[in-house]
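Note that this complex is displayed minus one protein chain, with the remaining chains in position.
On to chain A.
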Amino acid sequence: MEIVLALAIGVLTASGLWLIFRPRTFQVILGLSLLSYAVNLFILAAGRLRSDAPPIVGRDPASADPALYADPLPQALVLTAIVISFATTALLLVVLLASRGLTGTDHVDGEDGEA
């Protein structure tokens, strides 16, 4: 489980980093999205990995042992982070289109170096 998650985070980060260093704006956006997935998984990992454990403590006082439950806080954090990164990515996409329309190229600097 740990190794799968670690590999997933690593692969996502590596691909994301490679993409944001690309010269095309669309690649940069995809890179940022991949990086944000990696970060979200990382936050989940920060709350210790548990599978098959509910994050909500039941009413029964006998079952109120924290060891039986997953940490709910990282899940809440990830939820917030997903919403925020979704919104900013959408905004960046709009700016990308505006930049494409104004400069006529999808190069990140607004001009094609090689051409």
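As a convention for this text, a residue touches a chain if its C-beta (ideal position, glycine included) is under 8 Å from a C-beta of that chain, and two chains touch if they have at least 3 such contacts; residues count from 1.
To be clear about the criterion, contacts and distances are computed from a predicted model.
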Legend entry - Per UniProt, the name of the complex member that is left out, chosen from "Heme exporter protein B", "Glutathione transport system permease protein GsiC", "Cell division protein FtsA" or "Monovalent cation/H+ antiporter subunit D": "Monovalent cation/H+ antiporter subunit D"
Legend entry - Selected from A:A53, A:L68 or A:L91 as touching the chain missing from the view: A:L91
Legend entry - Hidden partner interface residues of chain A, rising order: 20, 25, 28, 32, 35-36, 39, 42-43, 45-47, 73-74, 77, 80-81, 84-85, 87-89, 91-92, 95-96, 98-99, 102-103, 108-110
